[in-house]
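For this view, one protein chain was removed and the others were kept in their places.
Labels run A and B following the written order; every chain starts at residue 1.
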Amino acid sequence: MEFYDYEARLNRPVKVKIPDFQTGERLNHIIFADQLTRTTLERLTRTADQIRVLAKSSEGARYLNDLLRHKRAMLYFTQPSTRTFLSFMAACQILGIACSEVRDPSTSSEAKGETPFDSMRMFSSYFDIVIMRSRIPQFAECCAYMMNDLRQTSRRSIPVVNGGAGADEHPTQALLDIYTIQRVLAFYHPRDSSHWTLFDELRERYPELRKGIDGKIFGFSGDIRRGRTIRSLATLLSQFDGVKLYFISPKHPKLALPQDFRIRLLNRGVEVREFHAFDELADGEPVIESLDCLYMTRIQREHNRPEDEEEFREIDFGKYRLNPKLVARMKPYAPILHPFPRDAEFGEIPTSIDNDPRAHYFRQARNGMWIRAALLAYLFDVDATINDYYANYTREVRDYNMSAL
Amino acid sequence: MEFYDYEARLNRPVKVKIPDFQTGERLNHIIFADQLTRTTLERLTRTADQIRVLAKSSEGARYLNDLLRHKRAMLYFTQPSTRTFLSFMAACQILGIACSEVRDPSTSSEAKGETPFDSMRMFSSYFDIVIMRSRIPQFAECCAYMMNDLRQTSRRSIPVVNGGAGADEHPTQALLDIYTIQRVLAFYHPRDSSHWTLFDELRERYPELRKGIDGKIFGFSGDIRRGRTIRSLATLLSQFDGVKLYFISPKHPKLALPQDFRIRLLNRGVEVREFHAFDELADGEPVIESLDCLYMTRIQREHNRPEDEEEFREIDFGKYRLNPKLVARMKPYAPILHPFPRDAEFGEIPTSIDNDPRAHYFRQARNGMWIRAALLAYLFDVDATINDYYANYTREVRDYNMSAL
Partner (left out) sequence: MEFYDYEARLNRPVKVKIPDFQTGERLNHIIFADQLTRTTLERLTRTADQIRVLAKSSEGARYLNDLLRHKRAMLYFTQPSTRTFLSFMAACQILGIACSEVRDPSTSSEAKGETPFDSMRMFSSYFDIVIMRSRIPQFAECCAYMMNDLRQTSRRSIPVVNGGAGADEHPTQALLDIYTIQRVLAFYHPRDSSHWTLFDELRERYPELRKGIDGKIFGFSGDIRRGRTIRSLATLLSQFDGVKLYFISPKHPKLALPQDFRIRLLNRGVEVREFHAFDELADGEPVIESLDCLYMTRIQREHNRPEDEEEFREIDFGKYRLNPKLVARMKPYAPILHPFPRDAEFGEIPTSIDNDPRAHYFRQARNGMWIRAALLAYLFDVDATINDYYANYTREVRDYNMSAL
């Protein structure tokens, strides 16, 4: 197969494509954030919550580790990405999946004239799933089509997971972002009791506050246009009711919210606003103080072209750096997220903020491991098995604790 | 040790060397295709067939995965080879063997002045088997001698598997090739029944047709001289009765059948013929129509020297490209094989053939994983255990199906 064989399918609108990647409600391949409906999100986050609890005990961790030890994953990351790569690797290891990797295309058969499609078909001969990140735009999508075509002719076909392709979307990053947001905006606190809950305390100050994502204000700051994580997360958030998305970036067209994406969000009934500083007013209040969640991103300087460098010199990038003073003005419960890596030289999030309770970016990384493990459990169809085991496990723990009274 | 320590042993004829790599009938190291007798081939293919059936069920796959989880393999591939590497890796993972790899000699201790023999001995300290591909000719063979010498002085010694060394042979590729050929030429078909079999149908058209490799005509096309896979496979095929080998290549001495190899094959009683186009006549019939199996190869352009480029310009390489018209003229059962990767730019096998039922090159790759798993099971002496489990497993499945009647 060649790219042009898929051209007609690639050029369709996302909505039309989605049924190609699922059988009924069940997802076969993970290519777009748009595939992740609220129902699927709930299913995945429930499993992720259970996996993280089970993994705390040696018994639970060993149960998980035994679940998929007869499965093999290929991590095909020809575009470097330590973080996503290691997160998926750890997720596989949690479930006992054996991993192989191809990261350097120069050592691969592609140097001998092999097309990436032949490489992909080789992987599908040896492995049970391919998790991939490629420099080639829409390549993961093509691979999913190839797998579909193979299945239709009764040949071996395996699930494809998009680990972030080119400037495309990055659905599993969006998944971990929304999982993190949901956990924070559930307002549970380890010290919660019948006498005191964090949520009740917060409601004294914010009487309108509700649990969950619906109705919240989300700020995105930094490299809006080139940040595929923003695109994917905003897409997922647009499924929720009454959500407002505030984009804070330089005015430059290579960095600000692109018009097509703005329209796509508006069409989904989301309120979209653009700002160019944390201090601008939104409904009479400085943006930074109005947010329920702040999603920071790195200026992707490695994608700058020579002419960009020239034009960007005019921009006061300092406006898109966080600092302790700004953080102090944020709502006390509003999480600061960042897809990481952060850029220490640019300093969009200085380390002086790391100990602030609003700094959730390290927890966010660990959440990525749990939700990716949940996604793998779902794709290999063992998530219901985990749910059952968990129900039994927590009942036993509860019974044990009761009997100890 | 140094290379010259092994010189006398290296310079012996292959036949004389073979006993060095086995104890009685049992192979300790896999270095040459010539070691693989029909008896050993039968043993390995039986185990491979069993492993592939077992791996289909979760229970069987988990049984296999538990078999050798206390063993550790070193994949020492300083000459790049994604396909062979991943195939061995997957084979190890099927049996639960833990893998480590060394692929980049520049990051290894050899940069600090270490000899490859010291590296090898280090591997033998940490691992239970070494599977290797090196740029250094005959290095795998030397390593096997080193291990033999260590064993004779009661020191730690482990099996060495040649994963294709330099221009040398590639015994496990030959193994998977012959395994694929045997499966196709067994003429079993999923739709076979007491009323209909593929073989009976084929015999209406080819009354002389027999099952198996004996008496068949095998065509090899492309880079005959530099294709070590051809050399290894032809060697294995020469063990079978009445086999004819047709070599189809440009007339150039750097690409055609080398004289020494031709004589070696003739001495084994094989009928050898040379052609320069698929349309030349063999016993009055165009070659392409007479073949029972066609083995295509890639022109290994990376091994061209500047003077070759000059001379090769004269050659009409188009003659060594397959196309749907040629394929249509082949016997309906004759498998097309290719060791892969194929060269998309050169196009010896265009993708338009991939869906032809004669195209077996993708299945061939997957067969490689199964037969390598069988080889590892053999080397670690658990193949008999698998045979027993399989007998019991299929009896249970049969009993279950009977009881359901």
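One rule holds for everything that comes next: a contact is a pair of C-beta atoms (placed from the backbone, for glycine too) under 8 Å apart; a residue touches a chain by one contact, two chains touch by 3 or more.
Here the structure is a predicted model, which means the values were calculated and not measured.
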{"item": "Touch criterion as defined above, residue of A:Phe199, A:Phe317 or A:Phe346 at the omitted chain", "value": "A:Phe346"}
{"item": "Contact partner of the left-out chain, one of B:Val53, B:Ala98 or B:Ile315", "value": "B:Ala98"}
{"item": "Identified contact with the non-displayed chain, of B:Arg121, B:Arg273 or B:Arg363", "value": "B:Arg121"}
{"item": "Given A:Leu64, A:Ala144 or A:Val272, the one touching the chain that is not displayed", "value": "A:Leu64"}
{"item": "Chain not shown, touching residues in chain B", "value": "1-2, 69-70, 72, 74, 98, 100, 102, 107-115, 117-119, 121-123, 125-127, 153, 155-156"}
{"item": "Chain A residues that touch the omitted chain in the full complex", "value": "55, 58, 61-62, 64-65, 80-83, 86-87, 89-90, 93-94, 96, 103-104, 298, 301-302, 340-346, 351, 354-355, 362, 365-366, 369"}
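Convention: only the chains that are shown with their structure count from here on.
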{"item": "Separation of chain A from chain B, taking each centre as the mean of its C-alpha atoms, in whole Å", "value": "42"}
